[in-house]
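Every protein chain of the complex appears in place save one, which is left out.
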């Protein structure tokens, strides 16, 4: 039934496209058509101008959105030459770089939307498009969410061209391809795939392109949304695409044969295919010296385990295996709990949810109010709740620890999956102690290991094994990184020439 | 297909309903720190004493009333450790758990009775009583011992037992005597098991002893906690037969390779000025060598060599041992001899009186046999040990004099 409806919809949209007549030789007809299509009487920034070209003495009409084009460029590069210069064809007259010839109205609409100026000339059944776009965007700023101490600070910004330039600056290779695709049915936006032609795995590349072309949505505004259209398992607890705002991180992946996906309107890029380990890595690990880098990695993995398991283990051990706690600690916890009115599980959940609230409020709160959240959170939820015997102090420690360590998992998506997993494990251990906790852990691990990101197993190259730079849980010294990650099957596996 | 899926989806919910069987909140449990066993009214019943730790004592958090006692002691009559806890629940408000029990105090009366082994068997069946729980034999009733034992420095009883047992086994005046070892030795059907001997009622003190020639209850002391850990109870085949004093316990531990003794300070007679004593630190760096020469139907000879080093700590007689080679030799010979004398006395007692050895030496004869039936037929306790010829040789490998080269001459100082 649904499928039938879908088919119907598809057909109707096709008919829509076919409604446009072809471009006529008569200028007036074209102008009328275009004005109708863009509702020029209502659309205030849709501009058109008519004049007679010097070189051919034909009437000319130009169309553009005044808000997204560069006015100076338009005047000095197009209008002035057309009015004054003499030449054979339009292309000789206009001094600006690229002039495209368009033959359908679809192309015309698309180009106007992208900030082009469209020129119609009487007696010609085609239009010319010249790029004078000037979309507004931020400048290049410091990376906000993936900050480093040692290493470059630049971050992507919401302009595609700038982002590509940031990447090309980092990787000088003639094989670095910037392939452009269109996405969206109604609003066609540009998606750029960056990869190294003689490294990238063609199957993965084909798969990515196919998935982008298969998107039938009217509008895909930015990479954050594109990510959700691309992934295989939208309901999965773990992400399968890496999202980063750091051009240096993206460049490292390009070098190894990964594909980077960029779009306008996003100050970040997507990297595919990806594995589990990449979500815990920061580019700083490789900028720091061997020992220091590995030390931070170790800390991060410990933090990961604490985040996921500490609350669950606390519940499991205290509720089911109290013999395990050393007697001094046991008596201390017991004494603290004597006057707490709730069961321990409830106590932990209460505190965990309170912490999530603080975190959520911290993100949403307007900046000037920021400091208050700290006071409210720390004082009311920590101190006062303990004094009021609502929770025991040890639970505050446990939850604070699990909350604090969760920030060490810096990837936004992984951070959420870690936090959600935490609740799965809390439920499991509240149910049958360490028995069900272990069971849940095994199921969880086996689920992760069965996942694939664009055909690449999630735990590879550790298991299944592949040749790799050894940059997983820990990393090797840079000069020992001989191979590219074999799990993504690059065309050239050797990274360092050893002779 | 959908029905099956529905069924599968239902299973977890069914299981969720069944969860929480073994769930117990911490504050719903009473933690028994020490267990006591006394003879009961009936023939085969016992009186069990449970010392329950009070979690609110000694903790800063929670701010509970500090006037509460550190522990609650309750005694009930029963058949075994676990079922008696239910009886105790008649007056204890929480579920009693024995997981954190540190010691099992057995009164001498029970230890000497035939029922003791049966009682211990019940302990090994449950997971709650650990194999590392220490067996302590108290001279008086276990209940009295637990009640009278009032340590001043550690208000919390579990800490007291932990520290007390650790320190006293380090010095060797009591042996380490966990349940695990009790079973190994008792079921092995050879050798004697030594358990800590203790009391909290001082009856008569012995005034002429040196630092370790006491049994619990004989130490002349003033102040402090009435409980004393000193000496050991000797168990043969799961039944207590005698008490060894601290010195003999130390000797037994020295000669037994399966137990450790770290800190052995003791005094020996000064070979030159016989009114004085010399204090020193005895340390055994390598294991005792036990060589058993076993031939069927011939008297077994057991050669024991104890290598040790000795560090002199005090020479009140001011004899310049450190200066004079000859005096040193004399001191060495005298210490070795005195140790050998004491050891021989203990061995003789073990052979004649006990009919088994407290040194776990039956281990050294095992390699003579290919199978257990052969070994059991040879019968260590009855045939080999009592008739064996035991030669003990203490060998001092090093004699040291601490960080002082010589003592200041008292006569010169007084000039």
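Letters are used for the chains, namely A and B, taken in the order the chains are written, and counting of residues starts over at 1 for each.
Everything below uses one rule, namely that contacts are C-beta pairs under 8 Å (C-beta built on N, C-alpha and C of every residue); 3 or more make two chains touch, one makes a residue touch a chain.
The criterion applied here is as follows: contacts and distances are computed from a predicted model.
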{"item": "Complex member absent from the view - protein name from UniProt, among \"Endospore germination permease\", \"Pyruvate dehydrogenase\", \"GTP-binding protein\" or \"P-type Cu(+) transporter\"", "value": "\"Endospore germination permease\""}
{"item": "Omitted chain - touching chains that are shown", "value": "A, B"}
{"item": "Contacting the left-out chain in the complete assembly, out of A:236, A:450 or A:480", "value": "A:450"}
{"item": "Options A:143, A:436, A:453 or A:468, residue touching the unrepresented chain", "value": "A:436"}
{"item": "Touching residue (missing chain; options B:79, B:155, B:201 or B:258)", "value": "B:258"}
{"item": "Where the unshown chain meets chain B, residue by residue", "value": "8, 11-12, 15, 18-19, 21-22, 99-100, 124, 127, 130-132, 162, 166, 180, 183-184, 187-189, 258, 360, 363-364, 366-367, 369-375"}
{"item": "Positions on chain A where the hidden chain makes contact", "value": "317, 320-321, 323-324, 326-327, 432-443, 445-447, 449-450, 455, 457, 459-460, 462-465"}
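To be clear about the criterion, only the chains that are shown with their structure count from here on.
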{"item": "Computed distance of Cα centres, chain B from chain A, in Å", "value": "67"}
{"item": "Chain A contact footprint on chain B (complex, rising order)", "value": "15-16, 19-20, 22-27, 29, 31, 33, 53, 55-56, 58-59, 61-62, 64, 97, 99-100, 128, 156, 158-159, 162"}
{"item": "Residues of chain A that touch chain B when the two form their complex", "value": "318-320, 322-323, 327-328, 330-340, 343-344, 392-393, 430-433, 436"}
